[in-house]
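Notes follow the structure.
Yeah, one chain of the complex is gone here, protein chain that is, but the others are all in their spots.
And now, chain A:
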Amino acid sequence: MAPTACFNCKEARAVIIRPKNRHKLCRACFISIFETEVHETIIGTNLFFPGERVAIGASGGKDSTVLAAVLKTLNERYNYGLDLCLLSIDEGIRGYRDDSLETVKRNAVQYEMPLDILGYSELYGWTMDQVVEQVGKKGNCTYCGVFRRQALDRGAARLGIKHVVTGHNADDVAETVMMNLLRGDLPRLSRGTSIVTSSDASDIKRSKPLKYAYEKEIVLYAHHRQLDYFTTECIYSPEAFRGSARTLIKDLEKIRPSSILDIVKSGEDMAALVPVEVRGAGKSKQSAEEESAGGCGSQNGRTSGGEMAAMEEQLAQNDEAESLETEIKLPNGSRVKPNRGPTGKAVKAQTIKHCERCNYISSQRICKACTLLDGLNRNRPKTAIEVGVGMEDEESSSTLMRQMERAQLSAT
């Protein structure tokens, strides 16, 4: 069979079938198209300003390595004028982090970028391995996600940097959209797709320049540029809703390769349609997992289904309670359903406070990481307590403790 010519330059031999649209491309065209698309995303969303100091959240995995490589290339090619550096978090997962951190260290040399590594043990007094020992293998992604989110912000603050970029790709964003839809989580649906997130709760801007890049293309890019990255998956399993969404998206991609991007587009549109009054609202305590947790790199939909079952039970109870309610009708004027147009309600602004424990910026009295830590520390033998815990937040911590006891029981 004669070699196929590249769809783009029509000259070189095509060696890649582009996962996004099945175009056959040569190596040079693929790399150039991939970079140009990231550039267009950056320009189209006014992501950076000249002279901005930007920390790249680097895990040593494919996404963040490609992000670092592409940003370095684009920064030089288009004169963004960015001051780039690498910021790594050591979650303390033996066999997963040790090697990948070595990769990050090599990347720092390869890309001539300064590197800063922050450990969970240093920040929270707990490594992820210790957390898992405590809470079991279920639901630990919640801890990892919340801790990591803060860790990156804290690391950036320490470096005096206001902008952190992460390697979230289109697959991660699509997964988050589907997951939030399955979970009925409108507030997160309204913010999960945005390229820049979390300006409310923190003064550090976060963005995902690879938001429109397919995971498979990131792998191809890394391969064809022979980037040095560490291939591994997080050894702990994802939360049930994310697992279900992930499986679904893999199936969709088989049917129509563009569907990942299509979900991102739908997610962006729906985010703009979420009623203003629910956008800022928080969610129940079970869904402490933030969108960033998708970036942990785990690929399989291995799941226990515990979270879905819990929500199912909750919904069934709501339904039952609803059937016991008595509907009281207003005598007049209530027959016409109000037009569900934009309501004139004032937006309830989130007040930014500082966590009473750690002084980290939080919309709550106690930040999420401290709440989680509270629960963890309660179950740790007294002599081993490393982070001081006050006794005032009795209620939330005991709830958390019960939840974890349940998790432990069901894990055994």
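Structural remarks
Keep this in mind: a contact is a pair of C-beta atoms (placed from the backbone, for glycine too) under 8 Å apart; a residue touches a chain by one contact, two chains touch by 3 or more; residues count from 1.
What we mean here is this: contacts and distances are computed from a predicted model.
The listed choices are "AFG2 AAA ATPase homolog B", "Signal peptidase complex subunit 1", "Exosome complex component RRP41" or "Cytoplasmic tRNA 2-thiolation protein 2"; the UniProt protein name belonging to the chain that is not shown reads "Cytoplasmic tRNA 2-thiolation protein 2".
In the complete complex, the hidden chain is touched by one of A:58, A:118, A:161 or A:195, namely A:195.
Only one residue from A:84, A:108 or A:264 touches the chain missing from this view: A:264. Considering the whole complex, the residue from A:25, A:54, A:210 or A:248 that touches the absent chain is A:248. The chain not shown here is touched by just one of A:28, A:219 or A:274, and that residue is A:274. Summarising the interface, chain A meets the missing chain with residues 20-23, 37, 40-41, 44-45, 177-178, 181-182, 184-186, 189, 193, 195, 212, 244, 248, 251-252, 254-256, 258-259, 261-275, 278, 305, 308-309, 311-312, 314-316, 319-320, 323, 335-337, 340-342.
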